[in-house]
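For this depiction, one protein chain was excluded, whereas all remaining protein chains were kept in their positions.
Residue numbering begins at 1 within each chain, and the chains themselves are lettered A, B and C in the order written.
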Amino acid sequence: MIKIQKEDFNSDEEIHNIKKLHSNIGAVTSFIGYVRDNNNDKNVQSINLEVYEEMAYKQLKRIINKAYSKWKLIDCLIIHRYGELTVNSKIVLVTCFSEHRKDSFDSCNYIMDYLKKDAPFWKNEFYKNQNEWLSNSN
Amino acid sequence: MIKIQKEDFNSDEEIHNIKKLHSNIGAVTSFIGYVRDNNNDKNVQSINLEVYEEMAYKQLKRIINKAYSKWKLIDCLIIHRYGELTVNSKIVLVTCFSEHRKDSFDSCNYIMDYLKKDAPFWKNEFYKNQNEWLSNSN
Amino acid sequence: MKIIYFAWIKDITNFHQELLDSNEIKNLDELKKYIISKYPDLKKHLDQEILRFAVNQEYIIENIDLKKNDEIAVFPPVSGG
Partner (left out) sequence: MKIIYFAWIKDITNFHQELLDSNEIKNLDELKKYIISKYPDLKKHLDQEILRFAVNQEYIIENIDLKKNDEIAVFPPVSGG
């Protein structure tokens, strides 16, 4: 499932809503990304995340399909927020559900790599008196 | 923080309670292990998890310290349940908090490896008419 | 065809999107020429290979033919996650 939304989310609920559908899930690995108070030695106050929504869905679907072809996955969840996000806000959740640990771990890491490289989101970081567009390094 | 408990937990709350203390956290990786309905081709109904509690705290503290020495971690949370756990119940949560993704990912995976190898917990798996003590393979 | 600009690209173009009704732009290379003539400040970013192009929501690197109803997006390197 892919959700691109402005709203915050509750990770326990989101994970439970998928987990409860499959009693064979034994391993769930999640990554949550947050807005940090400091980036490149600058005090961050907030970010504005722009998205090319139609393309983001298309690319994220492809990322998930690639993960399915590489690992034994039962389900997969990506939530990516956009809009104005203050420091400490959640930005992204990627959760991979599988029977065994290695599949969920490796696929979650792979999806995050891919997402950072290819998903059409752009961060405009706001400091006290200026702002700056970022590009991903990791 | 290490918690060894019978009770279930809410992962979003547990993560938030640590995250809110550190505005420099940008990356949070979590693993949740669940009781599966099937193991070694047998229908599992529940497990009984026995723990050597005093030793578990000692070993898990050591695991966390080793992770701190290897990666740039801001905080670390392990919750491990014991007692009777039915299918679909959470067994364990390991969450690693860091600035950047790689540190949280690698340390979370490392702690899970170590935990499965060294932490003194024993699963007694219950099927319809029998039960069996397990030892970890992965 | 529809052209959409994202992130700081739209600070250069001053448009988020524009509709183009031209019979002269038959492929992506011609579109690139068109946008750098219209927005000269984009030229250095194109030369430095900073600009990304997507046609109908797919990354495109080669020169492909464009059709009338295509949606072309122009954007800098992504920074999600």
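Here, a contact is a pair of C-beta atoms (placed from the backbone, for glycine too) under 8 Å apart; a residue touches a chain by one contact, two chains touch by 3 or more.
All values derive from a computational prediction rather than experimental measurement.
Novice: I'd like the shown chains that the missing chain touches, ordered by label.
Specialist: Answer for the hidden chain's contacts among shown chains: B.
Novice: From the listed residues B:I15, B:V28 or B:L49, report the one that touches the chain absent from this view.
Specialist: B:L49
Novice: If you put the missing chain back, which residues of chain B would it touch?
Specialist: Against the missing chain, chain B presents residues 33, 49-52, 54-56, 58-59, 80, 91-92, 112, 115-124, 133-136.
Going forward, only the chains that are shown with their structure count from here on.
Novice: Distance-wise, how many Å sit between the C-alpha centres of chain A and chain C, to the nearest whole number?
Specialist: Centres of chain A and chain C (C-alpha means) sit 26 Å apart.
Novice: I'd like the Å distance between the centres of chain B and chain C, where a centre is the mean of that chain's Cα atoms.
Specialist: 48
Novice: Can you check how far apart chain A and chain B are, centre to centre, with Cα atoms defining each centre and the answer in Å?
Specialist: Centre separation, chain A to chain B: 22 Å.
Novice: Spell out, as numbers or ranges, the residues of chain C touching 2 or more other chains.
Specialist: In chain C, nothing touches at least two other chains.
Novice: Indicate the residues of chain B shared as contacts by at least two other chains.
Specialist: As it turns out, chain B has no residue touching two or more other chains.
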